[in-house]
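Worksheet for the structure shown next.
The complex appears here minus one protein chain, its other protein chains still in place.
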Amino acid sequence: MSEFKPQMTVAEIEAFLDREFPQIHDGGRCFFVDSVAPGEASLRLRTAERHLRPGGTVSGPTLFTLADLVAYVAILAHIGPVALAVTTNLSINFLRKPEPGDLIGHCRILKLGRSLVVVEVTIRADGHPAAVAHAVATYSIPPRRNAVS
Amino acid sequence: MSEFKPQMTVAEIEAFLDREFPQIHDGGRCFFVDSVAPGEASLRLRTAERHLRPGGTVSGPTLFTLADLVAYVAILAHIGPVALAVTTNLSINFLRKPEPGDLIGHCRILKLGRSLVVVEVTIRADGHPAAVAHAVATYSIPPRRNAVS
Amino acid sequence: MSEFKPQMTVAEIEAFLDREFPQIHDGGRCFFVDSVAPGEASLRLRTAERHLRPGGTVSGPTLFTLADLVAYVAILAHIGPVALAVTTNLSINFLRKPEPGDLIGHCRILKLGRSLVVVEVTIRADGHPAAVAHAVATYSIPPRRNAVS
Partner (left out) sequence: MSEFKPQMTVAEIEAFLDREFPQIHDGGRCFFVDSVAPGEASLRLRTAERHLRPGGTVSGPTLFTLADLVAYVAILAHIGPVALAVTTNLSINFLRKPEPGDLIGHCRILKLGRSLVVVEVTIRADGHPAAVAHAVATYSIPPRRNAVS
């Protein structure tokens, strides 16, 4: 869709996250921006012990965090390092129990409005076609897009 | 995804809907099954005056009905004419004001479990790439799949 | 909650709906504003044949319409007859099969922001405590609140 045009590269996004959200790397770096494309972004989570729950599958809060973060990355890529997008709603369906390993969150922008952005996110285990979780989220963009840095 | 294999053709689905849900054609036939494919189905709505709201755009209840019906068609196509799927949750995002004309609801099955089915639906104006609405819905499949007819 | 203060009476709201949304009465008057209170509103639906589906229970689109309309009434009551609120998301859970009769939709405003309003709606059969459906919805308020009338 030609309405979407990324404003930042993968390297620029990772540098921005490292500077503005260092806490996503608490306990060891585990999130990696895989790709950015028009209207899309992918984020990889390399799961560690702290992401698991009893039984050894990846926890719900971890999947929530991956969905929210890849959505944030997709929006950041398309509107640039401006006033931060704020999550207003996130609805997540848990479809299958995800095993530890690499999980890929893939975000697709459904609507990029001036004040609201709506996205969908599909989470899969790397190399497997079946979704383990699917989310739809809405983000509010503050009225003035002042540069953060 | 090889896990999905339709059990009914477009003609069989339309015959089933005509017999079991004649009321969807109240006021004149407007819903047409466009296609069925592994894990997917498309339903066309030819909007009439009764689907519009002040201002002349397609009403929210109409978009809800299209999303719910194409999901029902997709599930029916994959599990056959058995005990009816029941909508347990439907979350719909309204993205753009849809003009009257042909709307296409496209459903993709995210999970086809024994008792729960999760789907996503994208609604577009025929021939336009931008989604006007997007829905995620969950359906409950009654325990015993007795044939309805 | 003292943050909420209705700006319109039940009679004013009904007059506004009759003038601006006469089509909600198509097929015969069936929606009645029961009450308005700080942060709340109730709408009664007297179901008719056209609201039922095979099996004789109230249809999903009817419950969606009731949820959306009582939310609209609650917002209208609190911000006045200004630029119309637009539904951006509505997520509805269907909890029990509702029998025909009087259904009461009760809306509670969760957040009344300048540009976004979030509400929850509980639908019950009149006189019964158990909810038949529950919805959460978000409405966008256009930037300039010009009077509609």
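A, B and C are the chain letters, set down in written order, and residue numbers restart from 1 in every chain.
The criterion applied here is as follows: a contact is a pair of C-beta atoms (placed from the backbone, for glycine too) under 8 Å apart; a residue touches a chain by one contact, two chains touch by 3 or more.
A quick note: this is a predicted structure, and the numbers were derived from the prediction, not measured.
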Candidate in contact with the missing chain, chosen from A:Glu20, A:Asp34 or A:Glu99: A:Glu20
Where the missing chain touches chain C, by residue: 1, 3, 91, 93, 95-96, 110-111, 118, 120, 129-131, 134, 136, 138
Residues from chain A at the interface with the omitted partner, ascending: 20-21, 23, 26, 50, 53-54, 60-61, 64-65, 68, 86-94
Chain not shown, touching residues in chain B: 88-89, 91, 115-116, 138, 140
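Here, only the chains that are shown with their structure count from here on.
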Centroid-based (C-alpha) most distant chain relative to chain B: A
Copies chain A and chain C touch via same or different residues, half shared test: same
Angle, in degrees to the nearest 5, of the Cα rotation that carries chain A onto chain B: 180
Mean-CA-position distance for chain C and chain B (Å): 25
Between chain B and chain A, distance of the C-alpha-averaged centres to the nearest whole Å: 29
Where chain A and chain C are represented by their mean Cα positions, the distance between them in whole Å: 34
Touching two or more other chains - residues of chain C: 88-89, 91
